[in-house]
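With one protein chain withheld, the remaining protein chains of the complex are depicted in position.
And now, subunit A:
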Amino acid sequence: MVELKKGSGGHMPEILNAEQKILHLLQSVTDPEMPFISIVELGMVEEVKVKDSRIFVRLLPTFSGCPALDMIKGDVVQKVKNEIIKLDDSLDIQVEFSFNPPWTTDRISKDGRAKLKRNGITPPPSSHREDGAWEMDCPYCDSAYVTMDNIFGPTACRSILYCNECNNPFEAMKPVANIHEKVDVKW
């Protein structure tokens, strides 16, 4: 069990306290390819658990081939070590990526969406349309008069678009949803 200093009462509040502290700390871990948004806002943090002298953090990768994953993992380990383990050096930290549940774009928080938009990246729609069509407005002028230039962009999770209203190129985050059913592919 974790014994954070000055813990009062039983163990439960202390653990809760430690877990909340870690979660708070993870707000400062950002995606190196989008340094303005945290992994918490992106919805990548699935689980933070403190048990038997061990801190366990489970993260969900956005795209499976994302090269930023190792950097994010390293950043989590380092920040948690610096801040939490100095309170109790018997703690061990383990960070794991998992695909269950799969990360989907509806996990991005409201704050996260606002930050994406402020940085010229249209956030993905929070719900996925049955026919797979996207509605992506320009993040600068909100016009819907936009053209898709390339569904694949500078990173696995982004696409490149162009606004015909304000003549700005912009990016959009690819919608990722669970395609549960057998999909009859018609394009």
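The criterion applied here is as follows: a residue touches a chain if its C-beta (ideal position, glycine included) is under 8 Å from a C-beta of that chain, and two chains touch if they have at least 3 such contacts; residues count from 1.
Operating definition for what follows: contacts and distances are computed from a predicted model.
Matching "Porin", "3-oxoacyl-[acyl-carrier-protein] synthase-1", "1,2-phenylacetyl-CoA epoxidase subunit PaaC" or "Carbohydrate ABC transporter permease" against the UniProt entry of the left-out chain gives the name "1,2-phenylacetyl-CoA epoxidase subunit PaaC". Of A:Ser64, A:Gln78, A:Gln94 or A:Asn167, it is A:Ser64 that touches the chain left out of the display. Touching residues on subunit A toward the chain that is not drawn are 63-67, 70, 99-100, 102-104, 132, 149-156, 160, 174, 176-179, 182-183, 185, 187.
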